[in-house]
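Structure below; questions to follow.
For this view, one protein chain was removed and the others were kept in their places.
Our next item is chain A:
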C-alpha cells in the first residue's frame, strides 16, 4: 500500500504516476520463462537469482531462451564469488585459495560452503551451491568455457585486492587503480556477457574486436555505483573514490562529508561524474551492436538508469548525506524508453546529458571538460542519427560561375518575356480576325453588348434591375 507521503508526491507529479502505470500495464516481456519445463535444481537456481539480485532479476528473466539459463548461472557464479570475497569473517588464508580456484569449483559435483558468517545476506546460495554446479554442467560447452574464464580472472583480481592491505586501509589510490578495480568487478562481466551474446548469435561479433566498448559498459555502471554509494560505503568504512581525485580538493577523505567543505566536495564529485560520463558514447556504440530485443533491453536499461543516476548525483550536496536515488516514476519512464530501440535510448542519453550540462558550474575546475564530454555525447548521437538532412542547394563555386549563373538567369528572364509577347500577339491576331469575319457576316455586337450588360447586372444585384423590368413591360405592350 503506498504511503500517504507518496500519494501526495504523485499528486504533484502526475507525469511520474503515468509512467509507472504505463510500465505496469503495457509492458510485455519479450520472452517469458517457461517454468513447466524446468527441473527442481533449475527452479532452485531461479529462486536464488530472485533472492540475490533485485535490479537484474527482471531483465534476466525476460532474456532470449537461448541465453536465459547461461546468464542466470553466470550471475549466480559471480554472486557466489562475491559472497566469499565480501565476508570479513573468513580469514584471508582460507579465502584466497577459494577465490583463485572458484572456476574449478563450478565443476566440482556437490561442492557447498557453510563457513560464511551468519550475517552474510547471500550465505544460503553457497550452502546450496551444488544446484548451481549441477545446472552449470548442463550448459553448452562454449558457454561453460566463457563463464569459467571470467570467473577465474575475476577470482584472481579479487584475491589480489584482498591481499592488498593498503587498499583495505586507505582505499583506492590512483585513477588507474580505480579503473582496474572496476575492470575486475564490472568490466569482466561486460566481457563475459558480450562473449555469451556473440556465441548465441544475438550480437554483432565486431563487439569483440572493439574491447574498449564492452569495458566501458561495465565501467560506467560500476563507476556510477561507486559515486552514488560514497556515503553508505564510508559508513561501512570502505573507500572506493580514488585518492588521486579527492585529494585534489580536500586533504583527508573525511573532509568530504563536512558541511563547510560543501563546494570542495561537489568539485570532487563532479570529477567522478566526468570520469563516468566519458564512457557514455562508447556505451551507445556498444548498444548499436546488439541484434536481439531482449538482449538490447538487458543492456540498455541499466545504462539508462546509470546516466539518470549520474544526473541526479551531479552538483547534489545530498550525495554526501545519503544514497541519491532516481524516483520510481523516472525509473519506469527510463524502462519504457530503454526497451524499444537505440534511437529512444539516444534520446534518453541526450536528455540527461543536457540536464547535466545545465547544472554545470563555471567555477568548478572540471567545468569545461564536462562541457566537452557532453558535447562529445551529443556529437556521437548526431553521427548515428543525424537530425539535419544534408543540404542539397548549390551556390556558385567561383566568381566566374556566379557571373555565368547571373547571365543565365538574365537570359532565361528575357526568354520568358519574348515568349509571353509572342503568345499575346498570336492570340490578339486570331481573336481580331474572328471578330472581323463575324462582323462581315452580319453579327450584331451592339445587341450582344446590351444583353451582356443586363445579365451581368442581374448576377451582380440591383443596379440594372430596373432596366430589366422596363424591358419586360415592353414585351407586354
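Assume a residue touches a chain if its C-beta (ideal position, glycine included) is under 8 Å from a C-beta of that chain, and two chains touch if they have at least 3 such contacts; residues count from 1.
The rule is simple: contacts and distances are computed from a predicted model.
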Chain excluded from display, named as in UniProt, from "Sterol-4-alpha-carboxylate 3-dehydrogenase ERG26, decarboxylating", "ATP-dependent DNA helicase II subunit 2", "Ubiquitin-related modifier 1" or "S1 motif domain-containing protein": "Sterol-4-alpha-carboxylate 3-dehydrogenase ERG26, decarboxylating"
Among A:3, A:55, A:114 or A:394, residue touching the chain not depicted: A:394
Touch list for chain A against the chain that is not drawn: 354, 357-358, 360-363, 367-369, 371-372, 374-376, 378-379, 382-383, 386-388, 390-399, 402, 405
